[in-house]
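Missing here: one protein chain of the complex. Every other protein chain is in place.
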Amino acid sequence: MAKTAKNSKKKVVLAYSGGLDTSVIIPWLKDNYDCEVIAFAADLGQNDFPSEKALEEKALATGASKCYVLDLKKEFLEDYVWPTVRAGAKYEGTYLLGTSFARPLIAKYQVKIAQMEGAYAVAHGATGKGNDQVRFELTYAALDPSLTVIAPWKDPKWEFNDRESMIDYLDAHKIPHTGISKTKIYSEDGNLWHLSHEGGILEEPDKEHKYDMLKHTNTYEKAPNKAGYVTISFDKGTPVALDGKKMGAVELLEKLNAIAGEHACGLIDIVEDRLVGLKSRGVYETPGGTLLYKAHECLEQLVLDKETMFEKQKMAMTYANLVYNGQWFTPLRQAMDAFITETQKVVTGDVRLKLYKGNVIPAGMKSPYSLYDMNLGGFANVEMYDQKDASGFIRCFGLPLKTRALLLGKKTNVDFGKTNVKKK
Amino acid sequence: MAKTAKNSKKKVVLAYSGGLDTSVIIPWLKDNYDCEVIAFAADLGQNDFPSEKALEEKALATGASKCYVLDLKKEFLEDYVWPTVRAGAKYEGTYLLGTSFARPLIAKYQVKIAQMEGAYAVAHGATGKGNDQVRFELTYAALDPSLTVIAPWKDPKWEFNDRESMIDYLDAHKIPHTGISKTKIYSEDGNLWHLSHEGGILEEPDKEHKYDMLKHTNTYEKAPNKAGYVTISFDKGTPVALDGKKMGAVELLEKLNAIAGEHACGLIDIVEDRLVGLKSRGVYETPGGTLLYKAHECLEQLVLDKETMFEKQKMAMTYANLVYNGQWFTPLRQAMDAFITETQKVVTGDVRLKLYKGNVIPAGMKSPYSLYDMNLGGFANVEMYDQKDASGFIRCFGLPLKTRALLLGKKTNVDFGKTNVKKK
Amino acid sequence: MAKTAKNSKKKVVLAYSGGLDTSVIIPWLKDNYDCEVIAFAADLGQNDFPSEKALEEKALATGASKCYVLDLKKEFLEDYVWPTVRAGAKYEGTYLLGTSFARPLIAKYQVKIAQMEGAYAVAHGATGKGNDQVRFELTYAALDPSLTVIAPWKDPKWEFNDRESMIDYLDAHKIPHTGISKTKIYSEDGNLWHLSHEGGILEEPDKEHKYDMLKHTNTYEKAPNKAGYVTISFDKGTPVALDGKKMGAVELLEKLNAIAGEHACGLIDIVEDRLVGLKSRGVYETPGGTLLYKAHECLEQLVLDKETMFEKQKMAMTYANLVYNGQWFTPLRQAMDAFITETQKVVTGDVRLKLYKGNVIPAGMKSPYSLYDMNLGGFANVEMYDQKDASGFIRCFGLPLKTRALLLGKKTNVDFGKTNVKKK
Partner (left out) sequence: MAKTAKNSKKKVVLAYSGGLDTSVIIPWLKDNYDCEVIAFAADLGQNDFPSEKALEEKALATGASKCYVLDLKKEFLEDYVWPTVRAGAKYEGTYLLGTSFARPLIAKYQVKIAQMEGAYAVAHGATGKGNDQVRFELTYAALDPSLTVIAPWKDPKWEFNDRESMIDYLDAHKIPHTGISKTKIYSEDGNLWHLSHEGGILEEPDKEHKYDMLKHTNTYEKAPNKAGYVTISFDKGTPVALDGKKMGAVELLEKLNAIAGEHACGLIDIVEDRLVGLKSRGVYETPGGTLLYKAHECLEQLVLDKETMFEKQKMAMTYANLVYNGQWFTPLRQAMDAFITETQKVVTGDVRLKLYKGNVIPAGMKSPYSLYDMNLGGFANVEMYDQKDASGFIRCFGLPLKTRALLLGKKTNVDFGKTNVKKK
């Protein structure tokens, strides 16, 4: 391809982290697509996220023509994490979805920058085995279907198999790579909400785990012997205050992470089903998030009626799938959010939690919308409800069973159990 | 009422515990229904369950003409608890259903004894406020709709409001009541699977709980500083061995209760929705059961495919409702069991758990039906799966989103977020 | 009972129809509750609904102190029927819920009038066997729990078993009852949306039905030999125009009823499960409503994505239960409506239907939000989608099955069918 002036080159916007993979991808894109690369890095509260200046310098040194660095922490929490907490969505019943909602947000701003810059393509560094590629590419498709997607790891021209060959490539291009280690035992992904660990010994599910890779969370054994307490206040399902003090989303979660991590709360170790067909094993640290989910659940027990709770819990399973699969920008997720928002009108109140060596224990809760009334549900006398009503209730509730027994008689084949009934 | 010879009196079979309520109900039934009372007590592993002899003597001294005592522990676990564990059913996502499945079993044998004895009625001592009345009466309706149901607490002739008036009644009838206390702070219900606590300070959900009433479980603080380990083996979803040693259901659960209780595992504290309309608060101890659920979940993560797991988890929510509501002997519960049994064909294997101060931590698992293979799901090379396939997958998977974006264009109203994107 | 001045009597607001039952209930309430009776009749488009004047005269002649008559047709359609159509809710998959949503609306205005009038009680004429009692009483409970509920048919003092004894009672009270027939073969309930028939020969499900009681709908055989056509336009799921002409809800449904009834559309004959435990059989005429549901379904096929449609169809089953059970004023119904409203943002367009002797046949549809594009879904060439992508898709989609087959091998017990494969 003939050399053209830099300005006339086609532009590609790359989701950039400054790590090894995306450092290689910058020169590789230029080599293989004859393009100008615009790096974009999102600050979602990753551990050791570099300063904007450092990151920009690194990107430019690596060959990018420009580098956008955006602090998306607040938007991340308010518009992606909080709705998922309100939904009570846990993937396969356990995983708090840490990485899942970060990708659509990054991809959204990538598209926005691509449109601002007039770029023809977007690129990401996710491999062809995991879930992140799906989350990136689905978002691109939903938000700007005219953009070309470049996914180097799945590109026929991509030829790297290990970290070593990638570092050699950087050396060959005379690109500095200080701060990038040649080996990595675990694969890590983190943001303000969580930190995930995969790979290494984790790939052997029959082995016990030493949890020597934890960064936010104490091991159970190292947690203090004295319990900690925290009170979380919710307004319509959204956490708004800690121990009675109003604070913004970022500060609130940072504080919760600190106390929960100290008390070893929020560690899970699971085998999960990836979207792309395989099971994988991960250890996840979600200290503050675990407290938020728990407190939110407690409050919902107090204020939601039984039937709403049942349907909401079922919906949460599907919601979790959507988030996990990267289907954030979909009509179904939006419709579910409308349902959830409606249910949250009464999810206002305070939940106090006791934290003790990994345990998160309810320690008192109250709400102006509480449906619990000890004079009704308890053992004291109730005016409005006569115990005799219950007989009528049960006769109606059991009528189909009784009718069935009468009409079908022996045909229902009652099994009268295996224990011998004999009177000595 | 005219005296008749004892033999010619109509018979009533009473679910009898030897506690205050059913001790009063025996003479009360005789006074009010001019009947012979046959007591039936089921040993389900309640704390301090008396000897058969002691119970029979007490029942006869209280006025019963006969007393059946049956050890139903094995049948209880094998035919009621294990199916529920295999289902993974937790009521409202948390409660392990302790009392719920005991009632249908007791009621079933009550019906059987009533048929053997030619009784015209069955009676129980559950109040008109709780769930147990429903579980008793639904089972009667399903198994023998011709039986009359007598529920003294809901009977217009019942006139007792407190323990004191009941004890006065016993005194007036010269019925001994040693061992029955005049006061009770918490209301308790227990069996081999669990112990529940309700009432007293528990009725104030805004107060922290002291857990001074626990019987099977240590408080978190009193649990040993050294972790315990246990390996549970499952065969088609049923627990069959502990630490490699095969054992029967009763022994297995007793041993699990002991170790889990020591390590403070299996305590929950919730507000739940009763079937009969109100919220109530309870603290539940299910030490061994909590380990069984956890181990079973871990094993299912390893051996069930994603779609089966998803549908099974949704079904578990409905299954839990049925169990909680006393709808055990229903066609729907049976159909769900058929589904679950089919899924359990591969739930065979061993799960090792670490127990530490209330935490139940997976510490290794294996199964001949494992769908996890570190050479496929991990980072090493896979023959059968080409990373490039993922691109085709995502293009197809995302095609509806892309089509939608293309056809509807601006109509989809993409919200491009609130974070300002500016390049300095 | 001592006579008091009329003004000082306690007031009861009765849901009044002018039929035999509520004509008896007016004097019966005065006799048994020493109260003033305020009649309230709602015009929902019942067949032969009398004039306001006639109804008022009749109520006063029967002993009511006042009679409210409200035309609720518009509110009925816009706020109760249309949301249910948008939900696509059919009870047990077939019944279009005719009577179900009428009751909450009537009960709501009954409560409103009771509050305006300072009445202490509300009364209705539904029996203790059907669903309507539940719908009335649940609405009272939800909207004003302080009101006393009087349900004469379930009142211990009620002593009527047949129409004859009720007419005798009117005669004894010298209350005129012209226009009220002594016998009734079928029990009917109707409004602008539908007409239901129960009782008589309908109670024998093994008999073929003659459909001699139809009022809105031709029998199939009597429908014209020439097909009719109608085009219904929807705006966000709400029907707004017929054959291109905008019109209000009432006019639109009246016109649809006329054409659909002529062509014998909208007749169903089912056995259904009542809320209160029993199966009943009914024949329902919903001519215009059937067209609306069909047209709405067609349009949704065109504009909803697959996953939204799937979840919405499942939700419709629960929505139908809520409506059928009278749980209209519940948080769950409101949350579901929020979900549905969100999905309906794109349900705008026109659907043309051909009506022919009971058949409702799609005859062309279009929408600015159509997701169908013949250049994508058809056989012509598509730029954005490469047939080879499908191979990658299927390899990923099928990967769990392949992995399972590889890892479990013979353990999966493939059944290779019963047909003999032999090559001659």
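In order of appearance the chains are A, B and C, and numbering begins at 1 in each one.
Here, a residue touches a chain if its C-beta (ideal position, glycine included) is under 8 Å from a C-beta of that chain, and two chains touch if they have at least 3 such contacts.
Predicted model only: the values in this text are computed from it and were never measured.
Enquirer: So one chain is hidden, and I want to know which residue out of C:173, C:255 or C:281 touches that hidden chain in the complete assembly.
Expert: Checking each option in C:173, C:255 or C:281, the one touching the absent chain turns out to be C:281.
Enquirer: Going by the touch rule given at the top, which residues of chain C touch the chain that is not shown?
Expert: Missing-chain contacts on chain C: residues 66, 68, 70-72, 74-75, 79, 92-93, 105, 108-109, 112-113, 116, 127-129, 133-134, 137-138, 141-145, 151, 153-154, 156, 187, 199, 203-209, 220-221, 227, 269-274, 276-281, 297-298, 301-302, 305-306, 309-310, 313-314, 317, 321, 327, 329-331, 352, 354, 356-359, 361-366, 370-374, 376-379, 385-391, 393-394, 397-399, 401-402, 404-406, 412, 414, 416-419, 421, 423.
Enquirer: Go through chain A and note every residue touching the omitted chain.
Expert: So the residues of chain A touching the missing chain come out as 305-306, 346, 368-371, 373, 376, 384-386, 388-393, 395-397, 399-404, 406-408, 411.
Enquirer: Spell out the interface residues on chain B facing the chain that's missing from view.
Expert: Spelled out for chain B, the touching residues are 145, 273, 276-278, 304-305, 307-308, 311-312, 318, 327, 330-332, 334-343, 346, 384, 396-400, 403.
Just so we're on the same page, only the chains that are shown with their structure count from here on.
Enquirer: What is the chain whose Cα centre is as far as it gets from that of chain B?
Expert: Result for the farthest chain: C.
Enquirer: Under the over-half criterion for shared residue numbers, do copies chain A and chain B use the same patch or different patches to meet?
Expert: Same: when the shared numbers are divided by all numbers used, the fraction is over half.
Enquirer: For chain A and chain C, let me know how many angstrom lie between their CA-based centres, rounded off.
Expert: Comparing mean C-alpha positions, chain C is 41 Å from chain A.
Enquirer: Report, in whole Å, the distance between the mean C-alpha point of chain A and the mean C-alpha point of chain B.
Expert: 31
Enquirer: Indicate the residues of chain C shared as contacts by at least two other chains.
Expert: In chain C, residues 305, 346, 384, 396-397, 399-400, 403 touch at least two other chains, as defined above.
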